[in-house]
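Read the structure below first, then the notes.
Heads up, one of the protein chains got dropped from this complex, but the rest are sitting where they should.
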Amino acid sequence: MATPYKRLDKNDAAVLLVDHQAGLLSLVRDFTPDEFKNNVLALADIAKFFNLPTILTTSFESGPNGPLVPELKAMFPDAPYIARHGNINAWDNEDFVKAVRATGKKQLIIAGVVTDVCVAFPTLSALAEGYDVFVVTDASGTFNPVVRDAALNRMSQAGAQLMNWFAVGCELHRDWRNDIEGFGGLLAGHLPAYANLMQSFSSNAK
Amino acid sequence: MATPYKRLDKNDAAVLLVDHQAGLLSLVRDFTPDEFKNNVLALADIAKFFNLPTILTTSFESGPNGPLVPELKAMFPDAPYIARHGNINAWDNEDFVKAVRATGKKQLIIAGVVTDVCVAFPTLSALAEGYDVFVVTDASGTFNPVVRDAALNRMSQAGAQLMNWFAVGCELHRDWRNDIEGFGGLLAGHLPAYANLMQSFSSNAK
Amino acid sequence: MATPYKRLDKNDAAVLLVDHQAGLLSLVRDFTPDEFKNNVLALADIAKFFNLPTILTTSFESGPNGPLVPELKAMFPDAPYIARHGNINAWDNEDFVKAVRATGKKQLIIAGVVTDVCVAFPTLSALAEGYDVFVVTDASGTFNPVVRDAALNRMSQAGAQLMNWFAVGCELHRDWRNDIEGFGGLLAGHLPAYANLMQSFSSNAK
Amino acid sequence: MATPYKRLDKNDAAVLLVDHQAGLLSLVRDFTPDEFKNNVLALADIAKFFNLPTILTTSFESGPNGPLVPELKAMFPDAPYIARHGNINAWDNEDFVKAVRATGKKQLIIAGVVTDVCVAFPTLSALAEGYDVFVVTDASGTFNPVVRDAALNRMSQAGAQLMNWFAVGCELHRDWRNDIEGFGGLLAGHLPAYANLMQSFSSNAK
Amino acid sequence: MATPYKRLDKNDAAVLLVDHQAGLLSLVRDFTPDEFKNNVLALADIAKFFNLPTILTTSFESGPNGPLVPELKAMFPDAPYIARHGNINAWDNEDFVKAVRATGKKQLIIAGVVTDVCVAFPTLSALAEGYDVFVVTDASGTFNPVVRDAALNRMSQAGAQLMNWFAVGCELHRDWRNDIEGFGGLLAGHLPAYANLMQSFSSNAK
Amino acid sequence: MATPYKRLDKNDAAVLLVDHQAGLLSLVRDFTPDEFKNNVLALADIAKFFNLPTILTTSFESGPNGPLVPELKAMFPDAPYIARHGNINAWDNEDFVKAVRATGKKQLIIAGVVTDVCVAFPTLSALAEGYDVFVVTDASGTFNPVVRDAALNRMSQAGAQLMNWFAVGCELHRDWRNDIEGFGGLLAGHLPAYANLMQSFSSNAK
Amino acid sequence: MATPYKRLDKNDAAVLLVDHQAGLLSLVRDFTPDEFKNNVLALADIAKFFNLPTILTTSFESGPNGPLVPELKAMFPDAPYIARHGNINAWDNEDFVKAVRATGKKQLIIAGVVTDVCVAFPTLSALAEGYDVFVVTDASGTFNPVVRDAALNRMSQAGAQLMNWFAVGCELHRDWRNDIEGFGGLLAGHLPAYANLMQSFSSNAK
Partner (left out) sequence: MATPYKRLDKNDAAVLLVDHQAGLLSLVRDFTPDEFKNNVLALADIAKFFNLPTILTTSFESGPNGPLVPELKAMFPDAPYIARHGNINAWDNEDFVKAVRATGKKQLIIAGVVTDVCVAFPTLSALAEGYDVFVVTDASGTFNPVVRDAALNRMSQAGAQLMNWFAVGCELHRDWRNDIEGFGGLLAGHLPAYANLMQSFSSNAK
């Protein structure tokens, strides 16, 4: 009767990064700026590490919403980049949906700013079209926790799975033996507490 | 198996503002007074902006509950105004239900004070009659977060969709090109952080 | 597909007060002692006000769990009082279930200490037997919010409705005209902020 | 329509303790170290008290993740101990699944570090295979409450029951008369507030 | 070099209750209404218990600030009652200062609404005139903790002593043997957790 | 031995508004944007209401720090406006200090963004020159509460008085009879909870 | 001008443990029970480790306040034990003061329940008599943080030094070489996070 386990599969997943723009980021108040920046870049590193098809999109980036944060632009120079000129829901933009379809993937990993609009709207649209959607809650930000909770409830009730970047990375990786160094390095780069463990360990090993 | 995406449509939506009265507002403790006033007026501005049929109702306004806040009265001079003399659940009031039916809309956007009674009861009644109900959680206030969480859970489990005023506005607007100036002005008026972005942007543009 | 609106009906509801004992109350840390005492007594006043059949039960009251708080004992001198000598889940106690059945009611309003055991277990058992169960979250206390959230989630997923004492009272009352003075007095006695409204109002009226 | 009451049964339950390792514990920030240590050891004491088959597993314990905490090792000297050399999801490890099956139990009580990965992944896998899974939320830790909430939501939506160690113990015990001294001692050892009640009581009794 | 111990002395202390009015109380957001009502009445009970000269004062009580809360009026029917018609700082009101001087006491115990104005201003004035001032922080309320912290810092730096009602009562009482029953009853009436201890104790004693 | 009461005097006070710029405001995270905007404008209204000499200053406003917020610019068209081209501490800017001296006032009321730099530095400098400095803590914002607490401690220990805008207004006004309507209107405009009291009161009066 | 560094000296320090009684502990709400128990026992272990003269005192232990917690009784079988029959301030009890003087120490390390009374009163009295007093804030508990903050402010302004048990232990020990094993064991026993470090370290060392 309950939802069956939809498990992330690196061969069937794409990543959608929606409206992580310099201006809009100043609206995000449910995370500290340090945490949020780290979380978004961690998710981006995961997309790169697993070579997942990644789609970038922005809303009115020549206006007050500001440009896409430069780190993301630099990391995905060849990714489809959909600068929306009016559609609030990215799924209303034909180019965006085409880009999603072109990936051939059924699992969509999504994060963006703000959670209740830029993430929730395309999530609900994609679910309605039969995609499996995995919302990365800690790489998505909004005005305050009351707003976040409502948005996450709405998406969850519609069938989305709520995750965090660390769990996304681990569910995609499945087995450390696939690449211990690479994956460990990724984690250490975004989890200072894990980097400390590695540092203490290697120091002792000497 | 999950709830399908019920998407707000400006041609099929009405707004219900329940018991935002001067006395009752002193009971609201899950938001600061500044935030809550701003959220309620933002939702009212959205109703005006999209010309949504709007219904006002109050409970015992000649007693301690106090008068409807004057800003709402002033904004909707021609809206149906149901001063309930006893019904706690607005849906138990025939005039109120008639006014809702008279709008001919199937989507109800609701907010009020207090969340667990004045919002929850008509929400549950309207859902039972087949309406799609969108609860604006940040324009609805109550005694404390424990009470709020129980009320939102009850409504969500019964099929209501939990939203915030910003998401309601964006889902109704759909495309900035429908009215950039107007919608941007509405947001700037209620989101100081967005107003700052616009101010910095236009200052740079000079 | 969603749960239909199960609405409290004063002619079909009974109240179960589980293990509000002097010793156990020292375990409650998700409310301040002032708040919690007020919430429990408010619920008891509601049971009295609507003449709802009420059942009291305690666990090992001659041991460290301590006696039932004296206010409850005094308010319901004729209520069934089941002192359980071992059953942790009150529903495992035949006398308790008999007392519930003897009320002839289908709606059970429940509160107790601690939420995750004394409330959750009989709630789940009663739901399994087809009762409609309304959990009064703010008159039920436990160790901390993490524990509370898990318990409320478990009950909600099993079909219980989460409410607070104020909403319970209002849903039972339905119409202020049934008894303005009486119900207003009940609220003022447990909501200092509402008492202040009444005091200011009557002062102005003079 | 709702989930039926799945009640823990000491004759049909097994306990899975996943990755409570000295290094990984430094990642847990949604509990204080004192609280978390107490919660984990309380769950372990419950497993011992009811003689539940218990399975220990670790991930890369010779590396930075560190050794299993020594108290757990000491408490379950004869339990299956699966040191995973790569599988992130313990359910991907054949030995682990074999050990689970060998218990012949249908109810799995699970806790671990971190909640969103080491607990969530095997929970979802076990649910998919038809097990009843009971997640002990306060003996499972992770990076922060946002991450925890997403993970618990994901597991709950998939059919897991969210519990805490105290409720697990009480649901297994069912009746104090099965062993008053033993169970009371277990509680007093992990609930200082309950120990105080017992101490005051026995002092008065003298 | 540090401030010497100024110890409350029931023979040299007076109590000033400033502006606990029904309207103004709706501004208090740094305590829940339940807690704050309890704290104010506890302080009033202490004033009565020790027969301390007590002075009541209000600001504009015929306007929106509302009447003095009726419980205080009823408890001190013969106390000086200064209804200020304009002075914000009660110390600017000659009648108030005369009433203070008429007590002949050097120690002033003060509480009021709001902390930063109605408490802070007369506190600073009285300190400047050489009185010892004891601010009861938990019977004084204001808009939010940021405001409270600034006000308490200002008073503390000027030489006021910050206390809470419980400590005030205990410092005045000094020795339980002066009146065990009376003082214990006072505490039990305002500390539900203490009442529980007494109830468990006397239950065991039987 | 303690600091004597330095009381704000409308004939001897000037207001310094430091760096309330559109860009810098996005750094303020110890208040919500709604609250902070309201607090700053309330302080500005107080400066206008009492005709206090007011000095505006900005840092690098043609760069990322952004322009002064337009409301402040509009409210004080004739105030000295010092656009600093490099000095971080406004007191290092000769024009600023000259403007302060030109007011002939000894009491300086200061607020700004960010508290730990733009407020703290000129506050410490002004104190060193013998001014009485009143820091408006709720109209000054910074990165987080840890930073705020350190900055407020530093200023307080150096002799600054910590206040909030409401207390500043009340201490300047001293007696409601100086202007009931005007001052009441100012408060109602910035304290929604007070506006509700006034609205209920005047509604009853009819 | 500032307070000189008063440094704890194991040859000149005594420990006062005031009213850590089973009943009173249920009043402590500014720490979780797990944390508080751990903190108090850690301080007791420090007193033992450094062989500091230690004085135990209780208030009315044959009544609802309950007996001294048994762990403390067991740890200090030969310590002066002053069961006060009425004095609220332990310093008002001659036997207590005699016991303090008999230690011949000038530095008093104090902790107790509740902070605002049982700790604050003797602290202020001892300071007035010229003792150096070190208040262990995390081994002292009370009703809530507002009460704690007022009490700590009062003691700090009177010249007490605020510390925590870990800092007390470290300031007394001064040099790890005095006893690495012993002091490390003490820390590991009360700091699970430190025990994990030691466990990981020794595991690697093998």
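Assorted remarks:
So that you can tell them apart, the chains are marked A, B, C, D, E, F and G in the order they are listed, and the count of residues begins at 1 in each.
One rule holds in what follows: contacts are C-beta pairs under 8 Å (C-beta built on N, C-alpha and C of every residue); 3 or more make two chains touch, one makes a residue touch a chain.
Please read all numbers here as calculations on a predicted model, not as lab measurements.
Taking the full assembly into account, the omitted chain touches A, B, D, F, G. Contact with the chain that does not appear here is found for just one residue of A:9, A:35, A:92 or A:175, A:35. Those residues of subunit F that touch the chain absent from the view are 3, 23, 26-27, 59-60, 63-66, 85-89, 92, 114, 116-117, 120-121, 124-125, 127-128, 143-144, 146-147, 149-151, 153-154, 157-159. Subunit D residues in contact with the hidden partner, per the touch definition given at the top, are 26, 29, 32-33, 144. Listed by residue number, the positions of subunit A touching the unshown chain are 22-23, 25-26, 32-38, 66-67, 69-70, 191-193, 196-197, 199-200, 203.
Here is the rule we go by: only the chains that are shown with their structure count from here on.
Under the contact definition stated at the top, the chains bordering both subunit B and subunit G are A, C, E. Under the contact definition stated at the top, the chains bordering both subunit D and subunit G are A, C, E.
Looking at A-F and A-D, the interface holding more C-beta pairs in contact is that of A-D. A straight line joining the Cα centres of subunit A and subunit G is 49 Å long. Between the Cα centres of subunit B and subunit C there is a gap of 30 Å. Work out the mean CA point of subunit C and of subunit G, and you get 41 Å between them.
Across the assembly, subunit G contributes 23, 26, 32-33, 66, 144, 197, 200 as residues in contact with two or more other chains.
The touch graph of these protein chains has some other shape, matching none of line, ring, star or complete.
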